[in-house]
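What you see is the complex with one protein chain gone and the rest in place.
Chain IDs A and B follow the sequence of writing; residue 1 opens each chain.
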Amino acid sequence: MSAEEVAVGDRRLVERSDFGAFLGAIRLAGYRVVGPTVRDGAIVYGDIADESDLPIGWTDRQSAGSYRLERRDDAALFGYAVGPHSWKKYLFPAHERLFTAVRTEGSFAVTPEPTDGPPIAFLGVRACELAAIAIQDRVFAAASDPGYAARRGRTLRIAVQCGVAGGTCFCASMGTGPAVKRDHDLALTEILAPGRHYFLVEVGSPAGARILATVPARPATAEETAGGEAVVAATARSMGRTMNTVGIRDLLVDHPEHPRWQIVANRCLACTNCTMACPTCFCSTSEEVPELSAEKVERWRRWDSCFNSGFSELHGAAVRKTHLARYRQWMTHKLATWHDQFDSSGCVGCGRCITWCPVGIDITEEVAAIRADPQARAPTGGSP
Amino acid sequence: MSTRDPTVPALRLADHKFFHGMSGELLAVLGEHAHPRRFETGQLLVREGDPADEFLVLFEGKVALEILSPDRPRTTIQTLGPGEVLGWSWLFAPHRWRLDARALKPTRALGIGAAHLRATLEARPADGYRFLMRLLPVIAQRLENTRLQLMDLHGP
Partner (left out) sequence: MAPEAAVPSSGPIASPHPWAPVPFTLRRRSAETADTVSLVLEPPSGVAPLSFRPGQFNMLYAFGVGEAAISISGPTEESGAFVHTVRSAGKISQALATAAPGEVVGVRGPYGTGWPVEEALGQDVVVVAGGLGIAPVRPILYEILGRRTAYGRVEVVYGARTPMDLVYYEEIQRWRARTDLRFQTTVDTAGRDWYGDVGVVTTRLPDARFDPEHTVAFLCGPEIMMKLTAQALEARGVRDDRIWLSLERNMKCALGVCGHCQFGPEFVCRDGPVFRYREIRRFLAVREL
């Protein structure tokens, strides 16, 4: 098969037995492949050298405050939802050197960190994650971030359609999934049927077409394609959670004194898990790291969280002193004021914040509680 | 008692912001015991601990409210000017001034005798209520301002 035969929009079929060749083709095209792998009891993102690095036969069982891996009764490669990592660990690294500066004769000279690097292929990107990447694209473009732009420009997104709704997912409510419709270079739907195991592959870009052209991938039949779509449709119907987003911006911005904030604050530990796991959270801090000689310094950027007490520090005191203020900031930003800033929601409904919250706070529940009685007032006055 | 310079216009309660809109009859009664006062720069209007026997109504000049303590320099915590009134220690026991008030520039005021004022307000409860409802906002604002000063907003 030659490159000209594969076109954007094509729907093809790759047998499970050719998946190794598919991986090989990506690597041969010069990409570092990162994708899901089992480590420390979770499916995280790491380097994929071989198909055996993938979480074959594993699934995740998630609920508020709980994540467990379980064995499937089949050998699916992508039979899980999402784990604690998101692709932001590659596009917006947790630690990033921005520049190096050295003292010169009476001055200093700044050398920005080079932003080139090997192309990288994300293998197994969920629809919600594609949406999250698009959201962060806007955030970092607004700041003309050179590192993000460079990394993003050399990223190949190999998406995977969801065959099952995760325990905490609500992407359908957020309009971000479960179907991958755009922003992918290739989109795979894994099909396991008696005696059959194959991948439907939809080509989303010329880069994706070039890779697929070197892999055995015959055109999919209409029946096969419909079968793939049915899988995703079933997933959409089996979402366990919903979030009503109608008027949500005003709902949260207009009710900063709602008594629900205190109720959730009483539970919140300000542990920052949600912000670390969230694929769109982008807050960071910068640090000046001098060498011992103080002749050379490095400026680093690292992830930060609005739940940290020092995050809002001004003249020696935090503006957001209480957990209430910080939780309200996070949730209102994510679901409401993100619209003011970036013309979209900041939430993609991946459910990570619900799963990884040690006390199981569920953002969909919090919204529903406020929506149920927006005008509620906390009881005033002391006890009789 | 000062000798009044006939070329300088007399001070009238009716012209002062605090008394705006008060009935002419009440002002006349109060005015009977209102005496013009003049203080030169540096002169004390009232001294801490002295009997607070006048309600001082400021018309011209500038007055510094000061606290004196042996262990620190003299501190001004508030200045007052035209349209303002000096204090309220005259209103309740022990009727003694709690601060020094010093003229920072030539200052003219009317001093209404405190005993007479208290008797008048007691005898005319409705007027007494209205008078206090004018004085209380002044005290409240003074307190609120003092709280802000206490917060040391411009401190390090």
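The definition used in the following text is that a contact is a pair of C-beta atoms (placed from the backbone, for glycine too) under 8 Å apart; a residue touches a chain by one contact, two chains touch by 3 or more.
All values derive from a computational prediction rather than experimental measurement.
**Student:** Consider the whole complex, including the chain that is not shown, and state which of A:Ser86, A:Gln329 or A:Thr355 touches that chain.
**Tutor:** From the options A:Ser86, A:Gln329 or A:Thr355, the contact with the absent chain belongs to A:Gln329.
**Student:** Would you indicate which residue among A:Pro219, A:Pro256 or A:Pro358 is in contact with the undisplayed chain?
**Tutor:** A:Pro256
**Student:** Using the definition of touch stated at the top, determine which of A:Leu28, A:Ala94 or A:Val110 touches the missing chain.
**Tutor:** A:Val110
**Student:** Against the chain that's been left off, what residues of chain A make contact? List them.
**Tutor:** Output for chain A: 98-99, 101, 103, 106-110, 112, 139-140, 142-146, 253, 256-257, 282-288, 290, 294, 297, 299, 301, 304, 306, 311-316, 319-322, 324-325, 329, 333, 336-337, 340-341.
**Student:** In terms of residues, what is the contact footprint of the unshown chain on chain B?
**Tutor:** Counting over the whole complex, chain B touches the hidden chain at residues 62, 64-65, 73-79, 81, 83, 104-105, 145, 148-149, 151-156.
The rule is short, and it goes like this: only the chains that are shown with their structure count from here on.
**Student:** Could you put a whole-Å number on the gap between the CA centroids of chain A and chain B?
**Tutor:** Chain centres of chain A and chain B, defined by C-alpha means, are spaced 68 Å apart.
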